[in-house]
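The structure follows.
Every protein chain but one is kept in place in this view of the complex.
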Amino acid sequence: MKIGFIGLGNMGSAMARNLTKAGHTLTVYNRTRSRADCLAKEGAAVAETPGHAAAKAEIVITMLADDHALEEVMFSPDGIAGGLPAGGLHVGMSTISVALSRRLAEAHRERKQHYISAPVFGRPEAAAAAKLFVVAAGDQEQIERASALFSVLGQKMFITGKDPELANVVKLTGNFLITTVLEGLAESFALARKSGVEPAKLLEILTGSPFGAPIYQTYGSMIAAGKFEPVGFKLPLGLKDNRLLLEAAEEAAVPMPMASLVRDRFIAAIAQGLGDADWSAIALLAMRSAGIEQKA
Amino acid sequence: MKIGFIGLGNMGSAMARNLTKAGHTLTVYNRTRSRADCLAKEGAAVAETPGHAAAKAEIVITMLADDHALEEVMFSPDGIAGGLPAGGLHVGMSTISVALSRRLAEAHRERKQHYISAPVFGRPEAAAAAKLFVVAAGDQEQIERASALFSVLGQKMFITGKDPELANVVKLTGNFLITTVLEGLAESFALARKSGVEPAKLLEILTGSPFGAPIYQTYGSMIAAGKFEPVGFKLPLGLKDNRLLLEAAEEAAVPMPMASLVRDRFIAAIAQGLGDADWSAIALLAMRSAGIEQKA
Amino acid sequence: MKIGFIGLGNMGSAMARNLTKAGHTLTVYNRTRSRADCLAKEGAAVAETPGHAAAKAEIVITMLADDHALEEVMFSPDGIAGGLPAGGLHVGMSTISVALSRRLAEAHRERKQHYISAPVFGRPEAAAAAKLFVVAAGDQEQIERASALFSVLGQKMFITGKDPELANVVKLTGNFLITTVLEGLAESFALARKSGVEPAKLLEILTGSPFGAPIYQTYGSMIAAGKFEPVGFKLPLGLKDNRLLLEAAEEAAVPMPMASLVRDRFIAAIAQGLGDADWSAIALLAMRSAGIEQKA
Partner (left out) sequence: MKIGFIGLGNMGSAMARNLTKAGHTLTVYNRTRSRADCLAKEGAAVAETPGHAAAKAEIVITMLADDHALEEVMFSPDGIAGGLPAGGLHVGMSTISVALSRRLAEAHRERKQHYISAPVFGRPEAAAAAKLFVVAAGDQEQIERASALFSVLGQKMFITGKDPELANVVKLTGNFLITTVLEGLAESFALARKSGVEPAKLLEILTGSPFGAPIYQTYGSMIAAGKFEPVGFKLPLGLKDNRLLLEAAEEAAVPMPMASLVRDRFIAAIAQGLGDADWSAIALLAMRSAGIEQKA
């Protein structure tokens, strides 16, 4: 299939590579050109503008850092909105706000284009291994149109409903749940350390019992070892998603005290110099609060 | 083996029954006699006092509601402390405070008796199905002495360390993590409902992705359906364990803001008439806060 | 002095009236024309656009509901930016974001106009009685130029610094402190009621002892009586100011957990139908949480 792919960060590059490997014809665009050139070596064409990447595609995929980046790529004079042919499909896979997702759906509809939302769960390693979980929402027919791509990119696809923004609500909710796991583990290991329980032992118990989910394994290992690497998801991105969640929650009039608590952790972490760390490094704050010394 | 078993609530009855079935000789004691009589029909002897239940046993197991109940059973004139022969072993399986566990260890040592701590993870259904997770701590030799019983009662045993109270720290930490899952799910489903995401759909996604742990399945189903039954673990018991956790955390000087947040939920739930509900009913509070009407 | 006055809500109308009474020549503008006509009866001229109100003024004062309203009045084609003569002074008295205050200063500077920030503390009653507290920041000379007006409007003026946005930081901080008083009193009276302490008695003690500040008197009376009237400051405005505070705090990387807590209260209050109540009505939530029945 002819695919435009816009946004070649850690996640996007891995995803684009998998699509190329699977035999699809990609035209890629990235603001920083060098990352697009890497993909070119693997057979992708490189577009000069987002609009060009979209112009000949049946489907254009966007995988960008935030609302701002996606708005620019979509609405600038050389953007997707102008470039994508009528009948073309935009698959938004970035983690963006519920409000922007709604606006995109509207803007594409006016131009006789299609839009579905399909954010993913998984860190860059999972993207590389094609093990992502894809959460899609939008017109059933359009989701089917893209489903061959989803099966290249991930291990499983879920359909959330007809309104594209529903997938964004679910994605933000999922990221929120991950942060509650992070903070929960952070407090737990701080208590364990100061009470004389060996962190590795606690980890073994948690992951060998009802908490035996991959997420407890992944983050529990990092927190138990006090090693917040590799940096799979930067802490300020965690704050960004938290902000989007709280905006969606405010719009829906839903108080989320646990999300507020995590928000303060992220801000404190940035204030204390952890702006380049993995988001699991909020565990350092729980330790510092408890008077446990540990290097960042 | 000759076993004394004290405390025949929902958990204890199921456990005692499994031990009897496995061929052990039980002498049981329960404050409310009728529950002991049920066990008698299955072959257990009934003791008049905790001390009698301990008197002829190699191992006496306690499975009681709280510190207060265990203190009484242990230190009253007819209690275990006086009844258990020198060299006998007390296996404390209740969820009690770290401080009491320390006191019990000391008291048994003075009397040349043994004490290990072995609280469990699992609801009454798991106890009945012998699927508990046993978290043991104490003298290695004594843990081995009791391990045949643990394999009758549960699916897995973990050893936490040499000081019995370490197992209690881990148990309280585990229950704390469950409450963070409860509150996290509560806020998530409140947002989902008000944003138009179908609860059953969100549940399917969460349990089919990185959150695929039994605990998300168990509690996610209850919260998604708004049905807080069966009452496997009463809400005030959740508050009790939270209190024990916060005491242990205060003693170790570890601030646990998420535990504080959950504490307030439990208290509010009790104030609003949910004192007989399952602890997952704190999800009702997140819904009420968000203006979602739902019956208790 | 020739004054343009834009924004005639409860606060603005009272302030404009006082300026007229003091002999100043006012040209007023309000989006809803009828409120301007009321002032016309007291001698003010009515302008058709914000730009007209600013055109002949030495000083134009804005007193609007939020960032959005002020941006429109400032930057629309008929706005202040275009209307105010070079050398003219814009005194921004609304409670707006730190970021917008910074932008306004910049925009006026480019047009050789002046801008100072001068938000106020005080409810509509205080505005009518000319008892406001004015917190000013900006160029010293310009503050002096406006100081005659400040002494008509309020009982006291404070100068915060040379950058206009500093006054906005202080204003937001002040409103935040008021919300901590509200929530603190809310929880206190909930405890008092359920413990058998008479609310009026508690109020008497608090206001007769080290808490004897007007603010404890004002809000303590409302909360003790459970009467959240008159509606001096609508609850959603409280949420708005909280949002501005949290934005400023996030920009400065300052975690403010108490502000987060109050935020959740405001959102819950709106979700529960208190969107038209005075902001002190968050006290109803503390009562509901505690199972105390009381009508809104």
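We just call them A, B and C in the order they show up, numbering each chain from 1.
Everything that follows uses one rule, which is that a residue touches a chain if its C-beta (ideal position, glycine included) is under 8 Å from a C-beta of that chain, and two chains touch if they have at least 3 such contacts.
Nothing here was measured: the structure is a model prediction, and the numbers come from that model.
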> In the full complex, which of C:48, C:106, C:125 or C:198 touches the chain missing from this view?
Replying inline: C:198
>> If I consider the whole complex, including the chain that's not displayed, which of C:112, C:156 or C:227 touches that chain?
In response: C:156
>> Can you tell me which of B:22, B:128, B:152 or B:261 touches the chain that was removed from the display?
In response: B:261
> Which residue among C:50, C:88, C:138 or C:255 touches the omitted chain?
Replying inline: C:255
> Footprint of the hidden chain on chain A, which residues?
Replying inline: 257, 264, 268, 271-273, 288-291
> Hey, which chain C residues sit against the chain that's not shown?
Replying inline: 98, 121-122, 133, 135, 156, 158, 160-161, 163, 166, 169-170, 173-174, 176-178, 180-181, 183-185, 187-188, 190-192, 194-198, 201-202, 204-206, 208-216, 218, 245, 248-249, 252-259, 261, 289-291
>> To test your reading of the contact rule: which positions on chain B touch the chain that is missing from view?
In response: 239, 249-250, 253-257, 260-261, 263-265, 267-268, 270-271
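As a working rule, only the chains that are shown with their structure count from here on.
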> Which chain is most remote from chain B in terms of Cα centres?
Replying inline: C
> Ranking chain pairs by contacts, what comes out on top?
Replying inline: A-B
>> Based only on mean CA positions, could you tell me how far chain B sits from chain C in angstrom?
In response: 52
>> For chain A versus chain B, what separation do you get between their C-alpha means, in angstrom?
In response: 37
>> Between chain A and chain C, what distance separates the C-alpha centroids? Give it in angstrom.
In response: 39
> Counting only residues that touch at least 2 other chains, which ones in chain A make the list?
Replying inline: 249, 253-257, 261
